[in-house]
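Structure below; questions to follow.
Omission of a single protein chain aside, the complex is shown with its protein chains in their original locations.
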Amino acid sequence: MLTTPVADAAETRANATYEAILWAFSRPGMPRRMPHSGEAGVIEALIDRECAVHAADPLLIPPLLQAGARLVEPEAADHVFAGRLTDPALLGRCRAGSALYPDDGATLVIRARFGQGAGVRFVGPGVDGGVKLRIGDLPEGFWRDRARCVRYPAGVDILFLDGEGLIGLPRSTTVEVM
Amino acid sequence: MTLADLARPWAAMSYGFLDASAKRELRRKMIKAVCVPGCQMPYASREVPMARGWGTGGLQVSLTLINPRTRVKVIDQGADDSVNAASIRRFLARVSGAPVTLDTLEADLIQSRHRVPEEILRSDQVLVLQVPNPEPLRPVQPNMSIARQMHADADYGRMWLQLYEQIVRSGRVMQGASYPSMVNGRHVMTPSPIPRWDVPKLHMARHLTILSAGREKRIFAVPPFTRVEPLVFDDVPYRVEDHGGLTCARSGARGVFMNEIPQSDGGSAHEVSDSEWGVKTIRHRDGEAVRMGETWYRDGRFVAPRPGPDPGPRSVRTDADPDPVPGGGAP
Partner (left out) sequence: MAYVATRGGERAIEQSERLFRAELGRIDAARVAQVRQALPYLVDRVMGEASLYDEDLAALAMAQTGGDLYEAVLVLRAWRTTQPRLAVAAPVEQGQLFTHRRISAAFKDIPGGQVLGPTLDYSHRVLATDVLSGGAVDPVPVAPAARAAPAQYPSVSAWQAANDLADLPAPDGVTGEAIPDLTREPLLFPARRAHTLQSLARAETGGVLALGYAAMRGYGQAHPTVNELRLAEAEIVVAHPDGTEFSAGRVKVSQAEVVSKKGDKLTLGFAATLGWNEVKCIAAATLDLNSAGAPKGSATEEEFFLYHTEGVEASGFCIHFKLPHYVTFQSSLDAMRDAAARRSARSPQQEPAE
């Protein structure tokens, strides 16, 4: 009655990218590799015409429009693609949701450099004890601002990208700056 | 642009049944579920070719995660051979071409109704639990809007009161399966109707658990290394089913959760609930070479998984330095 459908290239890519994203958010601070470098894969896996997106980096606007997203200000966005984060105020403008609707908290995608910058220690769900790591190329005061925009269970969830590498930082993680 | 440009080439069915937009919605909601452990996230929950209440929530998660290399195991009441498990397994294989397995150790993705396997799950495995009723507060508050507000306020007083009343009335907590549990110290969650025996397997585990209720359109998750603490009073400890001392009449296995089989002589026999563990025990007894994983329970007692990292396969270059905190994993 049914023949088994075959996964096309887009499906295969999106599936593998999402596997990496889910793994990264499930294990904050532990890097994971996507099949392709950069935001394009993340957009393909997550974004479509049901999304309201803010793109701080103009280069990301075409692929987001192609995916069908509505471009909005950060305050109205469910996904924020910061590119390289240059505006320290952006974090504070993102939607954090509420205790009633924590799912309204935005997902932020930020480019960073893994293994550089200040040392931090992640503690919380997904972390076996604690994990020490260094994430660089972030504006001054980033970790303080990030702590401010989490009022658990409200808050934003951050995905750091470094080429093909991914690190997840869910709102449930406590970050200690070393 | 033409109408044809807007639509993809026609195909009788999308890979994995769900279309790309349904999958993306589930992906987005799964992220939120993982980021706020134990908190119920609403999702659209598409209709799938199976009746509501028969695992459609778990099925949608499996269909989203599956790819042609995902090795899938499906269980119902612990058994791979249950008719509904067979039906779901057949459907998953049919729409994805994914290989199926009965062996917990071999599986990448385990979709289950009412049980967590007896063998310890690894960090590279995902457990998908089917959830009939996602709302732990429903016995004390059937109205979902009010229950949502109670979660927002972490207002679990009535929950505690209910447990207290049971202790006063019956001398113990009478909750059987679906034991309400506090996740990450913030949200009370139903672990789905798994027996009390299985709840400690979610606490500080290495694997990711996704719980999905298709009919009620709610998804929630327990990431690895997350506290899942059954609601108990300090002086009335949590008690799993008294199965530690039972022996399986078919396999001789001991120290695992059992099914009770009434006998015509008025008594009862017991049989391993995790059917594949039973099969392995029999094959091992008969001298076959069989890989038996480490179990959560040893000699009928729950043993916390050994501490230490298990990053799983395919991790990338990292300056991450896992730094386990002693005592973080004890239930």
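Note that the chains are named A and B in the order they appear, and that numbering of residues resets to 1 at the start of each chain.
Just so we're on the same page, a contact is a pair of C-beta atoms (placed from the backbone, for glycine too) under 8 Å apart; a residue touches a chain by one contact, two chains touch by 3 or more.
The structure presented is a predicted model; accordingly, all values stated were derived computationally and were not measured.
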**Message:** So one chain is hidden, and I want to know which residue out of B:Val72, B:Ala85 or B:Val228 touches that hidden chain in the complete assembly.
**Reply:** B:Ala85
**Message:** Please identify which residue in B:Pro180, B:Pro195 or B:Pro224 touches the non-displayed chain.
**Reply:** B:Pro195
**Message:** For chain B, which positions touch the chain that isn't shown here?
**Reply:** 1-3, 5-8, 13-14, 17-19, 21-22, 25, 42-54, 56, 76-78, 80-87, 90, 102, 113-115, 132, 142-146, 170-178, 193-197, 215, 217, 239, 241-243, 257-260, 273, 275, 279
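As a convention for this text, only the chains that are shown with their structure count from here on.
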**Message:** Show me the residue ranges of chain A that touch chain B in the complex, using the header's touch definition.
**Reply:** 2-8, 10-12, 14-16, 18-19, 21-23, 25-27, 29-33, 45-51, 78, 98-100, 102-103, 105, 107, 114-115, 121, 123-134, 152-153, 155, 157, 164-165, 170-172
**Complete:** Contacts from chain B onto chain A in the complex sit at residues 11-17, 20-21, 23-25, 27-32, 34-37, 39, 41-42, 64-68, 93-97, 123, 148-149, 151-153, 184, 186-187, 208, 223-227, 307-309, 311-312, 314-326, 328-329
